[in-house]
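Dumping the structure here so I can ask a few things about it.
The complex appears here minus one protein chain, its other protein chains still in place.
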Amino acid sequence: MKLLIVDDSNIMRKAIGKYLSEFNLEIVGNAENGEKAVELFKEHLPDLVTLDITMPRMDGLTCLSKMMEIKPDARVLIISALKDNATAIQAVKLGARGFLSKPFNEKTLQEEITACLK
Amino acid sequence: MEKSAVDILWILISGTLVFIMQAGFAMVESGMTRSKNSINVAIKNLTDLGISTVFFWAFGFAFMFGVSFNGFIGASNFFFTAGSLSLATFVFFQITFCSTSATIVSGAVAERMKYSSYIISTIIMSVIIYPVFGHWAWGGVLDGTGSGWLASKGFIDFAGSTVVHSMGGWVALAILLIIGPRLGRFTDDGGVNRINGSNIPIAVLGVMLLWFGWFGFNGGSTLALNDAVAGIILRTTLAAAAGMMGALFAGWPIFKKADINLLLNGSLAGLVAITACCHVVSEVNSVIIGAAGGIIMMLCTLLLERLKIDDAVGAIPVHLAAGIWGTLCVGIFGSLELIGTGLDRWSQIVIQLIGILSCGVWGFGVSFAALFIINKIFPLRISAADERAGLNVTEHGVTTEILDLYITLVEQAKTGDISKRAIVEPFTEVGQIAGMYNNVLEKLESSTVEKTDYVSILDNVSDGLFLMDKGGIISPYHSSALEKIFEKTEIAGSGFTSLISSYIDSAVLNSVKDYQELLFDISRPMRTLEKINPLREAELFFDLGTGEFKNKFLEFAFKRIEKGDSVFRVMVLVRDVTIEKELAKEIEDTQKRTSLEMELFYRVLHVEPGTFSGFIYSALDDLDRINSTLSVQDGDPAEKLREIFRITHSIKGDSDMLGFDFLADFAHEIEDNISALLKRGGIKNDDFLSVIISFSEFKSIMEKMELLFNKWGAANSDEMPADGKLSLQLETLVKKLSERHNKKAVIDCGEVDSIVLSTELKKAVKDILVQLIRNSMFHGIEDEKTRTESGKNPEGRIGVSLSKNDDTVTLVYSDDGQGVDEKKIARKMAEEGHTGEIARRDILKYIFTDSGSTASSVNKSAGRGVGLALVKSIVLRHKGKILVDSRQGKSLKFTVTLKAGKE
Partner (left out) sequence: MKENEIKVFIKVITDYFGSVTGGESLASMGVPFIKDAKSKVFSYTAIIGISGSRKGGIFFTTERPLLEDIAFHILGEKDVDEPTIMDLVGEMTNVIAGNLRETFGSSFFISVPIIMKGKIE
């Protein structure tokens, strides 16, 4: 399975990659903004994406809707610091499979990913 | 036209037989329609009989059989008076024919036409439509009146296949096109629903009566008992039988059953068909004509269904279609010799066709035009609601057992309450059904305990619990707690979002709408949805309608109920967690408050209570002065600011002195702000906003301090219990102060407890008394030794009396101490730079100033010089006055009056 990690924080991207090393996932790309995320998505067509909402150069929701146009069956896990439900609901409406709020730890991320992959 | 007695007898018998047909029509039509309309249908038959009889006699007969005007219309013998026996017989016979034609309409239009409209159409028919065409075909029968134009051309319609039956059919068709089909007869998707008759045995009896009456209808049309009569009756009955069989056997393979309507209407179609030609055809032909009539009737029935024309009893197929056929049969099968028009067969057929067409043009044309216009002004059709309820009730106010049963069933379907029982009308079929239905209900109720249990759970569970469907509609069964939570009833059936819409923020509401959609989309993982529940902890705002809101904290939980591959319902659980939330909030607030109060408390501990309360009073007083300065709308703004600055400055000084640094800093900030404004100049009203906000904050701090003082300062002061009777509080205070100052004193409080005062005044009186007592115990009352030496009672006496009238409260306070030491004060005033003579009045005023204390040391009770100053500020606040009566070495008396109502 191919994984794309999208987050504007370098540390977060590293952490996500590390936390998910136990899973049988091939990390096909790391993106620090929405535009790059869409490019990488087009190129690799990943099965799984972890996606931040607040990012420079294209926010997560726009990014998500573009991804869903390209590959509707991709499983997207939103990882965001935004606590408001309205944004989360919008994300799920657009096709996100899961939602994880920051801060998170190894265990909660793994649980979410397991649920997403089901 | 003089007739023999036998002929007259035969015509009268025939007329009576035709009359019987009215009963037949009534039976057929009411039997073939639904019982909710049966009474209306039957009564219409009686009505058209009566109406047509009178109107035909009065006008119709004249138009039909009066002296002909160019063969188009008769015009004599209105309100006919029979000159002879023969004529009377003839008129009677013709009236029954007109009634027959008129009554055909009633069956076709049954179950939806207004009763009053039907009366109008019957009148038009009996006066104009039937008689005029009748004149064309049959005019000239009376001697010297001249033939109608169709008769002159050789048109033959023996007993009225066209004149009577088709005519009825044409008018029926016109009305049907105007009023349209019955509700539910044809569905939007092209379906056809047969509406079954309520009483087929009655309809069968009706058909037999018609068959029987027809012997007179055809047999009497000879207008004489001649040798043709028997043959005519034979052929009539043969045709009827053949019509029945023709329709039955042609229809059986098509409908896969022996259709009742075909049997009934087949017989009638045979009769209608033979009516025109029964005098000129053979018996074999009559069978053919009858059978064909039955088949034509059936085909016409199918055609009408396809055209979505709803003929309730099949009057058009029977009377119009078979009538046309029968009229043509004169030309097709009739013996030219017997016809006697001198036309060849082809010409005869042509003139028959002309007759049929002219009947259609006249009958359909006139009735359609007239009724179309009438319908625009006065609708012919009843309302949909009336149609559903049935015309028996709506038109005539009569009910039938079946309606009662129906009402019970509707009620049960609506409320779901099956505890109600149907009315059992004894000795009726419907009554038996109702009885059986009640038995079924008993069984049903006893075997559905589970449901009752379920409902009782809903009644007892303390959380709101309900199901909603895909449209968000709340199901009929929900827990009764739901109504308590939302403080409204009749929640079932409303939408979930509309239920909560008035209590929550519209942004949240939009999220809820989206969320609801996601809940019903099974492809969205529930695990994720649970996390993003926008109502997990929702604060709802209930407008109490009193200008206040009640906030409720509700927790919503959603659970999918799946059926197959989709979400069938969503179960919603609502918990009211307001109390828990409020508790948590209170704890939080308390913690926050405590930290501020701790700081204040710390300061307060270092200030003597009297001084502290004096400070609060005067500061609040100052703030009030600032506010009243502002509330006066005119005056120079800069001057106002300067005045405010002065007052602020004095508050700052006091705060500083007592060590309330944070208040002093605050006042200093305000001063800076005002100075800056004054320096800038051009003061506008807007500039006061920042000043006023600062003061409002300052005031709330002061009020908080006052509260704190009342709670802690006074309660924990070592001198006085915080509550209880005022007299008791004062006695305690005197006792404690006696011990502290080593003086003996008692207080007589008189009736102070019995005077009822507002809370505010009570506090003012108490605060004044506390200061005066302190003053007495410190300054006034001498120690035991001094008192004994000066010949006084060793025990000092303090007296308090309180009285109240409409607008003032008077407090008289006295002690028997040494009074004001005027010399000492005068000395002090002189030291402070008071020059010239110091009047006694000035001395007494001076003791109420901040520096008026004569104590040589500052201690806990007095000496800071705020005691009497505080009294003064309290009195000023209450727009009161103080009188001082001091007798050196003997006594001191204060008379304080306060305004009972502030402002």
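Order as written gives the chain letters A and B; numbering starts at 1 within each chain.
Rule of thumb we're sticking to: a contact is a pair of C-beta atoms (placed from the backbone, for glycine too) under 8 Å apart; a residue touches a chain by one contact, two chains touch by 3 or more.
On a predicted model such as this, the values are computed, not experimentally measured, just so you know.
Taking every chain of the complex into account, the omitted one touches B. Only one of the listed residues, B:E490, B:D686 or B:E837, touches the absent chain: B:D686. Checked against the full complex, the one of B:S4, B:N193, B:T415 or B:N551 touching the unshown chain is B:N551. The residue touching the chain not shown here, chosen from B:P637, B:G750 or B:G799, is B:P637. Within the complete assembly, residues 505-507, 539, 541, 543-549, 551, 624, 627-628, 630-633, 637, 640, 685-686, 688-690, 692-693, 695-696, 699, 902-903 of subunit B touch the chain that is not shown.
The definition used in the following text is that only the chains that are shown with their structure count from here on.
Here subunit A touches subunit B in the complex through residues 85-86, 88-90, 92-93, 96-99, 101, 115-116, 118, going by the rule given at the top. On the side of subunit B, the complex with subunit A involves touching residues 507-508, 510-511, 514-515, 517-518, 524-525, 527-529, 531-534, 536.
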